[in-house]
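Note that one protein chain is taken out, while the other chains of the complex remain in position.
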Amino acid sequence: MQRFQRIGILAHPLRPATAPLAQTVARSLEQHGITTWTRSVWDAVRVRSLVRGSDLVIAIGGDGAMLRAARACAPENVPVLGINTGYLGFLTEISPEEWENSLPALLEGRYWIEERMMIRCEVRRNGVPVIASEALNDVVISRGAIAKLVQLETYIDGGWTTTYYCDGLIVATPTGSTAYALAAGGPILPPELKNILVVPVAPHLSMDRPMVLSQGATVEVVVEPHTVAEVVLTVDGELLASMKTLDQVVIWASDSVSRFVRLRDRNYFYRSLLDRLEPRVPSRPGQNRLGNSPGSGQNLP
Amino acid sequence: MQRFQRIGILAHPLRPATAPLAQTVARSLEQHGITTWTRSVWDAVRVRSLVRGSDLVIAIGGDGAMLRAARACAPENVPVLGINTGYLGFLTEISPEEWENSLPALLEGRYWIEERMMIRCEVRRNGVPVIASEALNDVVISRGAIAKLVQLETYIDGGWTTTYYCDGLIVATPTGSTAYALAAGGPILPPELKNILVVPVAPHLSMDRPMVLSQGATVEVVVEPHTVAEVVLTVDGELLASMKTLDQVVIWASDSVSRFVRLRDRNYFYRSLLDRLEPRVPSRPGQNRLGNSPGSGQNLP
Amino acid sequence: MQRFQRIGILAHPLRPATAPLAQTVARSLEQHGITTWTRSVWDAVRVRSLVRGSDLVIAIGGDGAMLRAARACAPENVPVLGINTGYLGFLTEISPEEWENSLPALLEGRYWIEERMMIRCEVRRNGVPVIASEALNDVVISRGAIAKLVQLETYIDGGWTTTYYCDGLIVATPTGSTAYALAAGGPILPPELKNILVVPVAPHLSMDRPMVLSQGATVEVVVEPHTVAEVVLTVDGELLASMKTLDQVVIWASDSVSRFVRLRDRNYFYRSLLDRLEPRVPSRPGQNRLGNSPGSGQNLP
Partner (left out) sequence: MQRFQRIGILAHPLRPATAPLAQTVARSLEQHGITTWTRSVWDAVRVRSLVRGSDLVIAIGGDGAMLRAARACAPENVPVLGINTGYLGFLTEISPEEWENSLPALLEGRYWIEERMMIRCEVRRNGVPVIASEALNDVVISRGAIAKLVQLETYIDGGWTTTYYCDGLIVATPTGSTAYALAAGGPILPPELKNILVVPVAPHLSMDRPMVLSQGATVEVVVEPHTVAEVVLTVDGELLASMKTLDQVVIWASDSVSRFVRLRDRNYFYRSLLDRLEPRVPSRPGQNRLGNSPGSGQNLP
């Protein structure tokens, strides 16, 4: 069992509940002899050296805070525990109320680490890399403010696949499959998968099906010369770059991996998903049945 | 039969093929004793007085030119004939090559007028109307450049319906059902219908079904106070206004109606639609069968 | 105000809660001097003469009971009040617990009548009508037991539209838009509309968009000669006929109209819909806002 010596706290800087919670968390950790530091999660990229010397980072905020913390911690192999003070909290692990009761499990090592693949994107202008980033959720190439079609040539593993006429194209990880890609009609991939998901947003008279690619795939997206709309590149919901026609975005599986501390059991994903996704119909006969499958005690041949 | 005395030409100002075609069209009309005028379709709103004294407007360009011409001509009740020099040409009637052969039918009145409903939108800030417009295709309230969710409270006939968390909300006419609304997953409405169509774009964990309303319905969309994204209002693909939180957009059926000159027969719509929409699979057994239904000669009880 | 003299009760014959409720309802009506009769809703078509002499029919069961009662009562112009002992209860008006409190409103005329369009279908073999029926929800032409594609040529208003390669084709009323058509991806039409909705189920490489037609439209579906799968015709969820290749199904708006007694206010539809349809996400900021729109006191220009 690993003993924590130094834990960082990355907190959302604006939500009112976050600052006092960060203090509470820091104080309770220090009472157990653990050194702590606290920074705004918006400075996550600037605290890499702090992250590097830490055994764990606790992110306090919503899924946006988790995404930022994950991108800062993944290259340093530091795991992240999320406390949800936001809305949906797909990525966080506990609520503020659960902190006190979760602490013993955390300190005694009664948790598991969930690894989630990330993707890397690189923008090339005239063949020269100009900017790059990693993403835990998705890389989105899309129209700017005006609701006009963008034309995006797409190549998978170097071969031309199709030209999308659409609002945008989402290239997502399994983690991102429950975020923007879900809104655009994509399938759900449980977080342990290593596939790359490609989903067009509002495709007009062009290829309109999501595609699921292997971990080793490379996706290249070129802004078609006839595109008149402004085109922007968004990474995990944050603007990375404005794009010009003929700019290329190349996306592939990153070497970095996000590591999340999990206190819930390993089947938490589907339950958590369906709590958010199923319609609010009144419960039906048979729907309340929970627990393991009738045959789960049997071995498969 | 109506005899044309004065015909206006509204031509796309940039496409190379458009200017010479406008000259050809003007010359051939003048040879039949018809007075003509020619303007850029981008000036359509500024030529209202010219439009007012004309019997017909010929729009030369793509669907964008048709939309502009239609918005200029509808309030004056002047019909529009579209010659397609653009790409899809859903709204235009003939190709440039067909002009010469179509002229006799046009002059001899062998055409019909297709009426298409329009919608009107009005933006209200603190309850005061600040800008208004008519649309032949659609009114879209959507995110600006950054791919962030907007929160849109929607009221139908004054009653609260739902809050959309989405990239945008399309309120469309039947004409618009084959444009952006189609890309966003909406149903197809033939152009003679008088319904109002409501389609969310990339809705996230909120109401995700298109709705079809009656002609008399009023749709109000309020930008929710928690929306942090930039919100813009687009009418027929052109930016009308930037919106603030609590701004209201009210949309209802316009009193104006677009009138298109049609030389094809009255069933043209489905054939034209499916030529664009069906997949490019090789023809299958039974698929080439055309013409009237086996029972079309029978009266229904 | 109409005074009820004779009220029929059509009750689901198998659900345990239904028979005692039917007795309670009958007794309370008779205490107010109203004559009653009670039959199984499965005999609805055989009790037409009873229906004919009645002022109201109370259907006790789920949506299936409502559909049967509606088909029996519509031709006689007798309104139906539904008491829900089933699951979803989209069509019913009150729960069993609400019966006692609803009775005064019912007897004193404090209700309104909601009219809902119906469609009529007729099967023709070699051009000769062989069977016909009315539907409140939908007419479905679909594969039989084996999961094989059926090929369905479709004609709208006598013109060929497309050939569907699919599991089935749903032709629905606005009422049916929240039933099977919804599951197959169709849009929602509020019940006061008069449109006809056409939705393919699992279309394979063929036209895959729902279409919304005008009230006056006629839809003809012909089982293509190459279809090898068994094809069946289902009306409001009940098997009407087995079909052969070249059989035609013709569908158009019925002269009959279903009339439902409503005690809730006229805006009930969207609220009731979204209670069933929206995802079960935790409530978000801004989502709980209810009531009328901020601008609803203003008149539209």
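By written order: A, B and C. Residues from 1 in each chain.
As a working rule, a contact is a pair of C-beta atoms (placed from the backbone, for glycine too) under 8 Å apart; a residue touches a chain by one contact, two chains touch by 3 or more.
For clarity, every value in this text was computed on a predicted model and none was experimentally measured.
Asks: Going by the contact rule already stated, which one of B:A19, B:I34 or B:L277 would touch the omitted chain in the full complex?
Replies: B:L277
Asks: Hey, which of A:V45, A:I113, A:V130 or A:L274 is the one touching the hidden chain?
Replies: Counting the whole complex, the residue in contact with the absent chain is A:L274.
Asks: Please identify which residue in C:A19, C:I34, C:L88 or C:V257 touches the non-displayed chain.
Replies: Among C:A19, C:I34, C:L88 or C:V257, only C:L88 touches the chain that is not shown.
Asks: Which chain A residues touch the hidden chain?
Replies: Interface residues of chain A facing the absent chain: 122, 124, 127, 151, 153, 155-163, 165, 182, 186-190, 192-193, 195, 197, 205-207, 209-214, 218, 220, 222, 224-226, 246, 248, 250, 252, 267, 270-271, 274, 277-279, 281, 284-287, 289-296, 298, 300-301.
Asks: Since one chain isn't shown, list which residues of chain C touch it in the complete complex.
Replies: 88, 140, 142, 144-148, 166-168, 179-180, 182-185, 201-205, 230, 232, 234, 237-239, 276-277
Asks: When the complex is taken as a whole, what residues of chain B touch the one chain not shown?
Replies: Touching the missing chain: residues 87-88, 275-282, 284-285.
To be clear about the criterion, only the chains that are shown with their structure count from here on.
Asks: Mark out which residues of chain B touch at least two other chains, giving numbers and ranges.
Replies: 182, 205, 277 - these are the residues of chain B that touch more than one other chain.
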